[in-house]
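Only a single protein chain was left out; the remaining protein chains are all shown in position.
For subunit A:
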Amino acid sequence: MELIWLEANGCSGNIISFLNSQNPSFGFLKQKINITFSNSDMYPYGEAAMEDFFKTVENGNYILVVEGAIATRENGKYNIIGYYNNQYVTALEAVKIASENAKYIISAGTCSCFGGISASDPNISESKALSEVIPNKMIIKMPGCPVSGNWMASLLLSLLENKAIELDPLGRPIYLYGNTVHDFCERRTFFERNIFAKKVGDIGCYLKIGCVGPSTKAPCPYTKWNGYIKWPIGVNSQCIGCTSKDFPNYTLFKEE
């Protein structure tokens, strides 16, 4: 199986997060999957890189991962990904082309899933979620800012092993996004005992200073982050709902 990892209008933090994955690691997955196009991790450059992109699409046996939102202003001119056959190729054109033959399409990160910070007001580049520019395609949505590399790696390995992936109505895998952060939060007993923190850094429940754990579906409390040691609430800060559809269009830090 081949894989195209297209970085569109975003911070490229999702590919960095994916490089951080552990068990299965990026190196382990690379033995099973051939990454034929990735701006961050491919040897060819320029037209040769674009040729690899088009060749993969033509071959047809590939997974398409898109991170970043898709800039649509002036036909996508606010995000050009390469130059091929004497013209510039926009991310908007590239996702339309690559989505045609893809075996699976995955939105990696909140910008690709829902627009995220790249599409937040005033959205000068008129960036949109991937699903808005390729409306009739089945997309597996892996939100997060960035999506944890471990979550991505588990999805890719499961797809390669032909495991059934059950999705919720928004297109998110239920094994990852089936519960809220609040459901499994390590500070749940503080919430139940009405011990609320007055500011970040204090020990307590962060509900009154902006925590959106109760409305955020993500597995952070039990998968944790890098090296399974910590996660945002584990370092005494609130969940900012980075996997949510409306992230970051609300105040992250609230005063009690």
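In this section, a contact is a pair of C-beta atoms (placed from the backbone, for glycine too) under 8 Å apart; a residue touches a chain by one contact, two chains touch by 3 or more; residues count from 1.
Keep in mind that, in the parts below, contacts and distances are computed from a predicted model.
Q: Can you match the unshown chain of the complex to its UniProt protein name from these: "Sulfate adenylyltransferase subunit 2", "[Ni/Fe] hydrogenase, group 1, large subunit", "Nitrogen fixation protein NifU" or "ABC transporter permease subunit"?
A: Listed in its UniProt record, the absent chain's protein name reads "[Ni/Fe] hydrogenase, group 1, large subunit".
Q: Which is it among A:Lys32, A:Lys55, A:Lys77 or A:Arg193 that touches the chain not included here?
A: In the full complex, the listed residue that touches the missing chain is A:Lys77.
Q: Contact with the hidden chain only, please: which subunit A residues?
A: 7, 9-17, 19-22, 25-27, 38-46, 49-50, 71, 77-83, 88, 117-118, 120-125, 127, 145-146, 148, 199-202, 225-227, 229-237, 240, 242, 248, 251-255
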